[in-house]
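Heads up, this is only part of the complex; the chains shown haven't been moved.
First chain written, first letter: the chains are A and B, and each begins at residue 1.
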Amino acid sequence: MAIEASSEQTREPRIRLGMVGGGAGAFIGAVHRIAARIDDQYDLIAGALSASPEKAIASGRDLGLDPSRTYSSYREMAIREAKLKNGIEAVAIVTPNHVHYDAAKEFLKRGIHVICDKPLTSNLADAKKLKKIADESGALFVLTHNYTGYPMVRQAREMIANGELGDIRVVQAEYPQDWLTEAVEQTGQKQAAWRTDPAQSGVGGSTGDIGTHAYNLAAFISGLELDSLAADLDSFVPGRRLDDNAHVMLRFKAKGSEKPAKGMLWCSQVAPGHENGLMVRVYGTKGGLEWTQKDPNYLWYTPFGESKRLITRGGAGSGAAAGRVTRVPSGHPEGYLEAFATIYTEAAHAINARKKGKAVDKAVVYPTVDDGVKGVAFVEACVASSKKNGAWVKV
Amino acid sequence: MAIEASSEQTREPRIRLGMVGGGAGAFIGAVHRIAARIDDQYDLIAGALSASPEKAIASGRDLGLDPSRTYSSYREMAIREAKLKNGIEAVAIVTPNHVHYDAAKEFLKRGIHVICDKPLTSNLADAKKLKKIADESGALFVLTHNYTGYPMVRQAREMIANGELGDIRVVQAEYPQDWLTEAVEQTGQKQAAWRTDPAQSGVGGSTGDIGTHAYNLAAFISGLELDSLAADLDSFVPGRRLDDNAHVMLRFKAKGSEKPAKGMLWCSQVAPGHENGLMVRVYGTKGGLEWTQKDPNYLWYTPFGESKRLITRGGAGSGAAAGRVTRVPSGHPEGYLEAFATIYTEAAHAINARKKGKAVDKAVVYPTVDDGVKGVAFVEACVASSKKNGAWVKV
């Protein structure tokens, strides 16, 4: 096996972590827990894992939590942990969207750092209030736009920031899936049920669940800010209450004297043949980049007028930004969980710096409450534009 | 080498063919000539190959034409060939767009079949007039939307027509290129010069040159009719007079009681890393299909709920529509020229049937003047929508 030294971090004491949501049967809770373990920066010691007391207790037991640290309400957990000498320093919130706001508030106001699943909240008003609370709290707020943790996504962002693509002209983003091609929400599938329920998800269906990821990643990679959008949303499946397909045209803000960049975004839950087909492609005056989650260890790069190149994670041409979030050598693929773990580890760097009263290293990057507000604004703008027959709406 | 018998056709007498445009240095003229030769259905015997008499003569000599059949004007050629006992039966028109209308008219009105490059004309008024002339002429009008000749494109169309995808919901089409990333039209590059000149190309730049191909192919494959579109066009390169990038949202007409399908189309001449990246993806209630010109012998097919399949030209799962336009066995790739040849051969089938007073076999498929009118209407609708800030425009 070929290799340089790993990126395993020098030891800081592990951060004491709690979790809200993520009881038995939840998908994303388990993902957060693995992500928190991979780089060994956290100890999960407390949880309000379910709104159902029985399920909360059973889930805590399954995870090996001390029963005294298993709560049946997040508010109770926030209050008690804040008082404990060895109470949690950070909390992961992994509930359906509509709970994010209230749960996050309880921890933030007690100075407990929040690592929250996306989208930030189920509506923009809550998102803005939460931003205010977070900003005033002194605690960190980390949003798990996990795709920003992929090393080759970092590579793409660094290349564009370094000007290797010149002025950016076009950004094409898409996130097609097929799992909601039929009305599975009507068959009791839990994951489908809450994602298609406006009360739990907010006004966006595919836009909120995956479109917001595509938008976030396009902005993260390109370094551009969205100005306005025109959207055409559909609920193709009979009886579905939220959009399951969205076509969106994008106009970005100009950078300096450049002509503003344009883009398109497609997200769909009804596109058979796509599992989680997140893809971002960026084109500038000097070159183009293509990245897709299907093969996340690769980045296609074409300097204009030269052959296309396949930059691999850890391979030749892969730079510092990718390198610092890489664990294994080139040719040994990393995946979704490692990218997710990177968000947790970036958060740990920030938390540890704060504990020492030091500034966070500039290389540390993670999505914040600001990205969360933008994401919810994107969803609401999509819905608003679509209602106005695709008129351009400022974001 | 593994194989069944080839698709070589039983002999009909070769059709006498003339050509307008396509003198030395022209790209597409040579392509048409190879295409006409591949299946041996034509004899090229006359030409008005250039508007410059000297170049016309030299080009005719290069091609081995009888000097008495080399003309310096297409009008002269139409008049004289129509009178000759062994005059041309069909003419290929391969000039820049703005010449198509007048040249085609001269041949059609003399009963000579026309095989014309796309787009049909440089404006919609001409297109409609030409359609009228063609319809009244008794001669055939074949438009070389050559991508419709790829066997796996035929396969996709057949599968959808057979209902294998169920009701179509989403169509994603794109045709990115990178050759106009810089202002090569200002350096004397002939191909770039006329394509970026409104006087020769019409109102559409990338939309007319390649967007119209993507639109035609999306409609050909999906069997859907476009209802309206919303477009955002840009000329990113300073000084360029026509669009070099277009983002278009599509709404198709409903079929029966189905919810109307939606789509997106992206065409670009400024996307580094793309040569001729034509791709069409179609998603329905029962499955999805993906085809791209980069690897034209493959068609990706996902029946909803099953594994993705790679249907290969001539391989298992490849049906009659692909089979009748296939020349070599599976695993031996066919390409662009063969697809182009198929248009010529389909035209020959139609011409030969007409000569015998027989109906054309239903399996014979080629783009007509109607497709040409639609293509020009598409370009004008894109320009109109973009001028109205992306408002929906009926096509």
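Here is the rule we go by: a contact is a pair of C-beta atoms (placed from the backbone, for glycine too) under 8 Å apart; a residue touches a chain by one contact, two chains touch by 3 or more.
In this text, all values refer to a predicted model and were calculated from it rather than measured experimentally.
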Check your understanding: How many copies make up the whole complex, given 2 shown?
Key -> 4
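Everything that follows uses one rule, which is that only the chains that are shown with their structure count from here on.
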Exercise for review: Write the angle of the rotation needed to overlay subunit A on subunit B, where the fit uses Cα atoms and the result is rounded to the nearest 5°.
Suggested key: 180
Study note, to complete from the structure: Whole-angstrom distance, CA centroid of subunit A to CA centroid of subunit B, is 43
Revision key, fill the gap. In the complex, subunit B touches subunit A at residues 169-170, 172, 178, 181-182, 230, 232, 234, 236, 245, 247, 249, 251, 259, 262-264, 266, 268, 270-274, 281, 283-290, 300-304, 308, 389-390, 392
